[in-house]
Each structure stands twice: as structure tokens, then as C-alpha cells.
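Here the complex is missing one protein chain, while the rest keep their positions.
On to subunit A.
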Amino acid sequence: MTTNATARRAGPSGQRLHSVDVTPSTHARTLAATEWGGEPLRSAAVEVTGLVKRYGPTLAVDELSFTVPRGSVFAVLGPNGAGKTSTIETCEGFRRADGGSVRVLGRDPVRDATELRPRVGVMLQAGGGAYPGARVGEMLRLTASYCRNPIDPALLLDLLGLSDSARKPVKRLSGGQQQRLSLAMAVVGRPELVFLDEPTAGLDPQARHAVWGIVEALRSDGVTVVLSTHHMDEAERLADEVLIVDAGKKVAHGTPAALTRGEQPTLRFRADATLDADALLALTATLPAGCVAASTGDGGYQVTGPPSAIGPHLLAAVTAWCAEKSVMPSDLQVGRRTLEDVFLDLTGRELR
């Protein structure tokens, strides 16, 4: 499960603060009992076991368990109302678990809040929580002044494209600017672990890339990142491990590579003309043995077949058939299914 994470983190990434960083999580758990100076040194960044969270009769989180290794990026994916925010806010100490246990950096997030607060950075959903009347620079400097050795606020504002808004009151920021300020507030105190609840929701592409750059820099500097997101490409690009939840339950967990592996490889394309069942039968007839062309139902087409058959000959056969029929194929790609496919297969395609 963590081979991907381990490989990625093996690169040059400056000084390592926690030697446990490159240890697979299962190993980390066996070492959790080793205490040193009162600190459960080898504990995972986050360890959730059988978490239950109820709001009245509604079961928001239902026996959820997962472990976040130190120094990794961990993405929690799920549709709206899946229990992502409830889970994260329980880890942040804002809510009490109704069942199960939550350990953050080896501590209890409610009982040990005073010790954990400086060590854990938090970005609330929708970037809330700044004084509406404070100016942007003022708010970040205030957050920095709570910390012993903060990052220079001006530098962070610059990295997040907020320098020009530094004198603007928080209440006059756009939603995306508030999100970025909130991210800056979460990391300014040099925490060991940050929780980012939908950090890129509603951001424009430039701002998303700026946030991704920060998350990647956090990881290479040894900070653990737990983020929730709706964006599959974000999880696929950033996360060492992905946890997919639906209706408060774990439906899948693993590296993006592991989650998208195991399916038979597929060739996908779109076409500028509609290919009906007869046309697809005709196409199938020209393909290598075992390959079948079919509509994917959303205006695209796919060819599936044995792994040995999905190769250059198949590609040539498809394009040759298209040339003969004067059909222009586009978005032509060969590969595994995307995390989005996995997600929709697991959580259903209907809107809820």
C-alpha cells in the first residue's frame, strides 16, 4: 500500500525530521509502543480505529478505520455528506467521537488539545475563521504571532498570490482568496501535521496549482498532510494514499496506483460521428482477436481486450477503421481507468 509513497519520498528532500517517515505504516504501528521521553515517537500521524460519529439519529461516520503514516499526503475522497468533514473535525478535536478511538501524533485530540494545537495546522472548509474586519496581512501576522518560530507571513502571502490583497479586509476577499488565506494560516506556524478540508474547492486553475505546490513542498519538507477533496485529479496527483468513503463507511483505501490497477487495460476515444451498434460490430470485426468495441454511454467509446492485445496493432486497427469511415477520433488514450472511474463505480453515478 505504501510502496508508492516510499518511492516518492526517497528522493532528495532535505533533512528528515522523523526517521519513521519512510517506514511502511504497518511497521510504524508495531513500533508505536516504543516511547521515548514520554513521546510516542513512532506513532502514526493519525490513527483512527472504529470511529463512530452521530448527529441525532443520523450516523455520519460508521466504524471508520485508517492510519496516516508520518510524512505522507493522505486524501479523503467522498461525495457530499459522506462523513469527510465529520471525520477530519474529530481528528482536529472540534468534535468528540461517539465510538472508537482517534489518535493524532500519538495523542488524544480533545484531551491533549493544548499540546497538539501548535503541532497541528487546520484549514476549515470554505476557508472560514478569519476576523471579517481584519486585513489579510494583519490576520496572517496575528496567526504567526501565536507561534514560536513562524514562517515569514509576507513570503506566504507572496507564494499564495495574496500580496496585492494584503491590505484588504478579509470580508471583502473572494471565496478563493479566503481559502488561500486560510491555507496560509494553517501552515504559518511550521506544524508537523496539517488538515486541509477541501483546500481547492472553488479555486481557479492558477490558485489550484499554487495550493498543489504548497502541498508538495509540505510533503518534501516532512509535513504530514491530510486533505479532503472532490477532485479526483487532485487526489491522484498529490496523495500517497487515498481513502474513499461513502455514507460514513470506508469503500476503498490504497495508493492511487493500487486503486486504479487490476482492471483490464482499455483504449478510449471519442468520435465526431455517432457510432451505432452496427458500426461498433463492424469495428470489432477488424480488431485483434478478443477485443470488443463498445459505447461508454457518455458519448465516448472504448475497446477492451486481453492485455496482450492492447498495443500498437490495436491502435493502428482502430485508426485505420476510422480513416476508412472518415470518422475523426479524438481524446484517444490507452490506459487504466482513472481514479474518477473507481470513485464513481464505488459510490454510484446518480446524484444525491
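Please note the rule applied: a residue touches a chain if its C-beta (ideal position, glycine included) is under 8 Å from a C-beta of that chain, and two chains touch if they have at least 3 such contacts; residues count from 1.
Criterion: contacts and distances are computed from a predicted model.
Participant: Given the options "ABC transporter permease", "Carbon-monoxide dehydrogenase small subunit", "Cytochrome b/b6 domain-containing protein" or "ATP phosphoribosyltransferase", which would UniProt use as the protein name of the unshown chain?
Facilitator: The chain we cannot see is, by its UniProt record, "ABC transporter permease".
Participant: Given the contact definition stated above, which residue among A:149, A:274, A:308 or A:330 touches the chain not shown here?
Facilitator: A:149
Participant: Can you say which of A:51, A:124 or A:173 touches the chain missing from this structure?
Facilitator: Selected residue, touching the omitted chain: A:124.
Participant: Taking the full complex into account, find the residue in A:54, A:168, A:190 or A:249 that is in contact with the omitted chain.
Facilitator: Answer from the full complex: A:190 touches the omitted chain.
Participant: In the whole complex, what residues of subunit A lie against the chain that is missing from view?
Facilitator: Residues 13-15, 17, 92-94, 114, 117-120, 122, 124, 128-134, 138, 142-143, 145-149, 151, 155, 159, 185, 187, 189-192, 209-210, 213-214, 217-218, 220-223 of subunit A touch the chain absent from view.
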